[in-house]
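The complex appears here minus one protein chain, its other protein chains still in place.
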Amino acid sequence: MTSIAEALLVIGWFVLGYYLLVNGMYLTVHIAALFELRSDLKRQAAGTMYQRFSSPFFPGVTVVVPAYNEEAVIVESVQSLLNLNYPELEIVVVNDGSDDETLSRLRSAFDLHPIDADVPFEIPSEPIEAVYRSEDAPGLRVVDKENGGRADAVNAGIWLAEQPLFCTIDADSIIDRDGLLQAVEPFLERPEETVATGGTIRVANGCTIENGTIKSVNLPDNRLAGLQTMEYLRAFYSGRLGLDRLNALMLISGAFGVFRTDLVREVGGYETESITEDFELTLRLHRYLREQDRAYNVEFVPEPVVWTEVPESPATFSRQRRRWYRGLLDTMARHRKMIGRRRYGSPGVFGYPAFLLAEVLGPLVEGFGYVLVPLAFLIGAADASFVLLYFGLTVGFGVFLSWFGILSEVWSFRRYDRPKQVLRLLGYGILENFGFRQWKTLIAWRGLYEYLRGDTSWGEMQRSGFDSD
Amino acid sequence: MSNASAVSFETLSLIGVFITGLLAVVGTSTVARSVLSARRDNRLADVRPQVRQALLSRMEATDPGWEAWVGGLSGTERRVAEDLLEEYLHRIRGGDRESLQQLGYALGIGEKARRKLHEGDHLERRRALHWIARLDIDVTIETLEATCGGHPETRAAAARVLYEQDRANATEEGTELLLRGTGPLSVLGMDTLYQLNKLSPDLLFTRTKESYHEWSESRLIQVLRVIGTAGPASPDTPLDWIGFLFVSESPNVRVAAANALVGYGWHDGVRSAIEIEQVRTDDSPPVRQAVYQMLGSWDDEASVNALRNALRSESNTRAAIDAISALGERATSIPESELTPASSAARDWVLASTEPTRSETEQ
Partner (left out) sequence: MYSILIADDDEEMRELLRFKLQNGYDVTAVADGEECWRYLDENADDLPDLMVLDVMMPGLSGYRILDRMRDDERFDDVEVIMLTSRGREDDIVRALDAGATDYMTKPFSGNELVARIQRVLR
């Protein structure tokens, strides 16, 4: 064999090895997750011994809803938030300079009246036009401001929040009616230490939604959405939950997270320059608290809490994932000081490197392999047996992890409780490895390219509104 | 052309068989589990209505005959009965509750709870305590101490049991359990501490005075918060020491101290311990906020004057907002010249936010 061919083969083995390493990590994390789950379920079984709704110590929550051109869903969304099962709640909707009917629909639906004075304190966001109160719903306020992006809008909401905790939710996501109660659990167990909690996200496409609550859980009809459902399940077990157990929890996803209001103000709120603000904020909180040597707790709530609409068209999906990848690169670069440093505890020693290897480099290496291996075969550097081994192992391991995720789901939460749904999910687990994951690696490479080129665009998802009866 | 086979046929087939086997195991377990669970759910749902009817009828009867009934239940029906019991105990109080508690005994839950109290890990013991409270099971304080005294979470749950069962010395014993150690409490702990002491925080004041320098800052803040939420102390309770909390290095403690003394303007000990001018000019804005709220609740001439003086020099708007709110109606009549820009903006904001809205329709 020529030396080029040899080199190609060696690289091919390396790529295979890397893939096995990364997925081996996922598997380990997944198993750790199952132990965590067991003790979480036990904790839940222990029950609450006091009446949460009448306890004066149950923490109040401000729900901050950034809204940009959400006329199709905003009223429904706010209505369902007002009906959340939670004792002490206020809603702050931030209209981020929409040029559609968002604000006017809110004004008429909730009988809003503007507060006839300027906001007296400094808010680190684009200028605020007016703050409205609602005649109908005392817990609702609406902030109208100039456009500044999601992070900017959320910051405005955070600075006006009056409750000790806040959470952010996108207008196109639905919080489970009891979701907030569950997401707040860690704040009840360790009220002084807990600074942030994250909630599990599930896919809303296909589910029957009535009155802003999930009436029944169904798989989406759209195949792309179905694949993502499978993916969210797997990512949950192989990612978030296990990392939480290992105290390395890096990401509190933007779709749902509950934070201490005063602490987030202390660190300056969300970073408007970042593309995935939530991830960046979480890392910043980790660093800030570790640098101050403050004991703290960031925790993940395993029960499904938030349901979100996922892209059903390839173009929208690609845009979203590229944005996520660029955001990942951007945030990792910002906080590269954390890597391997014991100063930053488990997130620094374990979380950051793991993320780097698995989430940043993983898709790139895998994508590289999809090009390399067939190429090597074509020029004779690798023979059929290697190709067979390569694809056999990668697909096999991939399907295994996906199916393992479904098995874990069936043993625990069973949101997909009909056997037919489970069979479909298993099918998606296979299908995922024939096209979907390969496409995602291509998206990662595109994302990298865009990042290096300095692209910071946000992209948008076309809202189709919620199903209603 | 290469003739070197990277991987031998045997190895490939071995790997292939291994992967296929693994997938087969995972796949069939998943499907099997899903099918079995769905079937079980259907069975449970099928029997639920009639078990519910039977349960509710017996609950109301003077002689429910729970033992006989439970004896005749199938496994599925029994599970449903346990679930319904849990649901109803959560929602009902009064005479029906006692009847349901009897059902709990008949189902053997009481026995199981006692056992788990001795044998389980701390989460299982918490669950056991949950049932002991719900079913009003008699467990001696010694047993509680022996089984639950070692872990803060089980101590809190044990204290709750004392409260829920309305025992003779619940307040003293429960408070002792909760305040053991130095770490912070959970919300269950705080709520229980409150429920045990809500009529009078005198015991809490005494314990705080004794132990506050040993407690962690979080614990101190929590206890102060419970004190603030509870009813008033008696006039003779010595509170002069409370001045020390206002000079604590930690602003959080100073805030908590001010919050705790809301409504204590009448207490001589408090008034002599606190130098109003000193506390209202604290460096930290959150502390000033809390002090203004406190002064607002005291509502006497000295406090009102202090608030007005504060507005003359306050530069932090959030604090000014609290001072304005604390003054209530009086804030409207303060001349502009006596307000800093921050205070003035704060006043505009507070008044605009609280004026009754006109019910005109927007065009």
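As written, the chains take the letters A and B, and residue 1 is the first residue of each chain.
As a convention for this text, a residue touches a chain if its C-beta (ideal position, glycine included) is under 8 Å from a C-beta of that chain, and two chains touch if they have at least 3 such contacts.
Everything numeric here is computed off the predicted structure, so don't read it as measured data.
Remark: the omitted chain is touched by one listed residue; of A:2, A:39 or A:211 this is A:211. Across the entire complex, the residue among A:82, A:156 or A:372 in touch with the chain not shown is A:82. Although one chain is not shown, part of chain B still touches it, namely residues 52-53, 56, 84, 87-88, 90-96.
One chain is missing from the display, and on chain A it is touched by residues 51, 53-54, 79-80, 82-83, 85, 87, 136, 177, 210-213.
By our rule, only the chains that are shown with their structure count from here on.
Annotation: 28 Å between the Cα-based centres of chain A and chain B.
Residues of chain A touching chain B in their complex: 1, 5, 9, 39, 42-43, 45-50, 55-59, 107-108, 112-113, 115-122, 133, 135, 187-193, 380-383, 385-386, 388-389, 392-393, 396-397, 399-400, 403-404, 406-407, 410-411, 414, 417-419, 422-423, 426. Partner chain A is touched in their complex by these residues of chain B: 1-2, 4-9, 11-12, 15-16, 19-20, 22-23, 26-27, 29-31, 33-35, 37-38, 41, 123-124, 126-127, 129-130, 133, 153, 157, 160, 164, 184-188, 190-192, 194-195, 218, 221-222, 225-226, 229, 317-318, 320-321, 342, 345-346, 348-349, 351-353, 355, 357-359, 362.
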